[in-house]
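Encoded as structure tokens, the structure appears first; notes follow it.
With one protein chain removed, the remaining protein chains of the complex are shown where they sit.
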Amino acid sequence: MRIDLNCDMGESFAAYILGEDDQIMRWITSANIACGFHAGDPMVMERTVALACRHQVAVGAHPGYPDLLGFGRRHLDTFPGEIKNYLLYQMGALSAFAGAHGVRLQHVKPHGALYNLAARDEPAAREVIAAVKAFDPEVVLVTLAGSLCAEMALAAGLRVAREVFPDRAYLSNGQLAPRNLSDAVVHDPDEIRARVVKLVTTGAMTSIDGQEILLKADTLCIHGDTPGACKLGEVIREALAASGVEVAPMASVCVR
Amino acid sequence: MRIDLNCDMGESFAAYILGEDDQIMRWITSANIACGFHAGDPMVMERTVALACRHQVAVGAHPGYPDLLGFGRRHLDTFPGEIKNYLLYQMGALSAFAGAHGVRLQHVKPHGALYNLAARDEPAAREVIAAVKAFDPEVVLVTLAGSLCAEMALAAGLRVAREVFPDRAYLSNGQLAPRNLSDAVVHDPDEIRARVVKLVTTGAMTSIDGQEILLKADTLCIHGDTPGACKLGEVIREALAASGVEVAPMASVCVR
Amino acid sequence: MRIDLNCDMGESFAAYILGEDDQIMRWITSANIACGFHAGDPMVMERTVALACRHQVAVGAHPGYPDLLGFGRRHLDTFPGEIKNYLLYQMGALSAFAGAHGVRLQHVKPHGALYNLAARDEPAAREVIAAVKAFDPEVVLVTLAGSLCAEMALAAGLRVAREVFPDRAYLSNGQLAPRNLSDAVVHDPDEIRARVVKLVTTGAMTSIDGQEILLKADTLCIHGDTPGACKLGEVIREALAASGVEVAPMASVCVR
Partner (left out) sequence: MRIDLNCDMGESFAAYILGEDDQIMRWITSANIACGFHAGDPMVMERTVALACRHQVAVGAHPGYPDLLGFGRRHLDTFPGEIKNYLLYQMGALSAFAGAHGVRLQHVKPHGALYNLAARDEPAAREVIAAVKAFDPEVVLVTLAGSLCAEMALAAGLRVAREVFPDRAYLSNGQLAPRNLSDAVVHDPDEIRARVVKLVTTGAMTSIDGQEILLKADTLCIHGDTPGACKLGEVIREALAASGVEVAPMASVCVR
């Protein structure tokens, strides 16, 4: 039994500090680092890669829409080729900092509105997959467990890490429960811990309407902007250790 | 006798078209491609790398200050580390497109105000050199012939292409004549052609005040925004061929 | 019989020149000036307002999405209040240049994807109308003839200029024919001239499927990026003059 823990990192920008990267980096195994489009800048990227390397956390790109003003959370219509080229640009930019620290990009996880679009929209998923293939086919693509994008990426021969959000409720069909449902977000750390242990040791989760569902998870997302994210990371690490689950970077957990 | 011809390329942005890249690409051997800070964007970078590859022109990065509004032509004070990280970011971004086309970055040439600063300012030159070393020590650094930066880069063990501007006058000490001097810019294509042939075949140039000076040139810059730049490229190529000079990408011309 | 001729102006940015503002300004009566979000910058805005004033052309704001990379042509999801505040910001910015030249903003015309959204989407139209009311209820809102936005703005008591595109075909229900239909765009200057004269003198237009439809037009848009836009402006002016139609800024043509 083995699982990866990932978290969005490096989302500060210029004079603006966001997140508690120093604290959270201790508990995760894969860092998704913003690349300057929705957050992050060259100085922040350098610092964040250095921090990840000090903690032996694997480095990945977290590319978003070119929309700092919307923090990459707003859908933006794109013309054909734009998503692919936005990803290539950002993966390349981050890989220069990784290379300067002697490591390679382990993975890529699209951010925000782009993540959501790619999960369900075929043309967007196709561009994301094309970008990874063109950049480096060994890079792991992080995508929503059970999504169209996960299927397409596996069919295309990519390495895929299927992501589950332990603080989010799921529908009985295995899809994420929309945020407008009450109970869509789980706040209680004890409950989150229990969900994580059950999911990783049995592959099952209780859906929002009480059914047992099976979910293939290669990586769990710790939301860095949740209050208490750092404490949550510690709690999950301890619970997994106590359950005999190995925590490891997604390159050693993902499927192909 | 061998020389490289370089030109700034890919300076369009979004809906804005700048330069006649399609025409000029035929006559050059090394393309300096803008990386999205002072000009260029992911779509333009992809198109420009593709164009260079079709013409078997070597691909290089042309990083600038993060100042699209000033086209990278205005000096911007930076804090320590910013120049290095701006270069890493931009070289990385461009290299993703190069890699997608199966080529590597041959060279890097800072743009505009950053080029001028690095040529004469020790801390700036040190950051530029550190960026190239950290990114890939085989990448050729293009720098002003006779500049402090050229010296420092050679002392640091980098591969260096010393650049001469055939349409610019030089002082008798080997420095570029400032643009505010009359006759600082040579406009006559016949004169430019004669200067090029003399420089490449004899290593000498007539300075603005009539003296013969020696200049080590590994690469000549064709200014893409000069009216008639494309014709000038053709004229220079023909004159060099007629003089028995081989034109080749700077990787095979530069010094170390 | 009286009509306004408007054209998008000031869409250059930094080193990038777009459009032939100097030429087209002679033939129009209202200039829609980009405000720095999708195009334009403070220097361009100053120059464009000065140019309009020299030609006694009325000055209006042409605000767009904050998406220079997409030239404001891509839909961007926004959160409540963003459209209103984007418009206020841009109208304010342009009005400073207008004020410096002793004139006031005559009108506002949303640009590109924002224009299209506001024409048909009630929440977007509501924010546009709220922005105009908050900024200055005497400013004329330019909106697609026959659109939801035109109706809502009139109901809200705004001054409205209903816009018709003489080089675009219309459906028999009075809506713009989508661009993916063949014949959606009229290219022949003679045909455009004939359509203009008929529309302004009779209020009627032949739809794309051959029916006669009635359209209330207060202002006609000359597309500045059409090849020959300048010649077209001249042709339309002459044809209107020959037909006894007065051409005047939209403030003296619009309805309330």
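Each chain carries a letter (A, B and C) given by its place in the written order, and its residues are counted from 1.
Quick note on the criterion: a contact is a pair of C-beta atoms (placed from the backbone, for glycine too) under 8 Å apart; a residue touches a chain by one contact, two chains touch by 3 or more.
Values in this document were obtained by computation on a predicted structure and should not be read as measured data.
Chemist: Considering the complete complex, identify which of B:26, B:54, B:74 or B:120 is in touch with the unshown chain.
Modeler: B:74
Chemist: Write down which of B:66, B:146 or B:249 is the residue touching the left-out chain.
Modeler: B:66
Chemist: If I consider the whole complex, including the chain that's not displayed, which of C:17, C:51, C:93 or C:215 touches that chain?
Modeler: C:93
Chemist: Can you say which of A:8, A:41 or A:167 touches the chain missing from this structure?
Modeler: In the complete complex, the chain left out is touched by residue A:41.
Chemist: May I ask which residue of B:18, B:58 or B:113 touches the chain that does not appear here?
Modeler: Checking each option in B:18, B:58 or B:113, the one touching the absent chain turns out to be B:113.
Chemist: Could you pull out which residues of subunit C are in touch with the chain that's been left out?
Modeler: On the subunit C side, contact with the omitted chain comes from 36, 42-43, 45-46, 81-82, 85-86, 88-97, 99-100, 134-136.
Chemist: Tell me where the left-out chain touches subunit B, residue by residue.
Modeler: 66-67, 69-70, 74-79, 113
Chemist: Residue by residue, what part of subunit A touches the chain that was omitted?
Modeler: Residues of subunit A in contact with the hidden chain: 13-16, 18, 39, 41, 68-71, 73.
By definition in this document, only the chains that are shown with their structure count from here on.
Chemist: Call it same or different for subunit A and subunit B: same when shared residue numbers make up over half of all numbers used at their interface.
Modeler: Mostly the same residues.
Chemist: What chain lies farthest away from subunit A once each centre is taken as the mean of the Cα atoms?
Modeler: C
Chemist: Just give me the whole-number Å value for how far the CA centre of subunit B lies from that of subunit C.
Modeler: 43
Chemist: Per the centroid of Cα atoms for each chain, what is the distance between subunit A and subunit B, given in Å?
Modeler: Once rounded, the distance between the two centres reads 40 Å.
Chemist: Can you tell me which residues of subunit A touch two or more of the remaining chains?
Modeler: none
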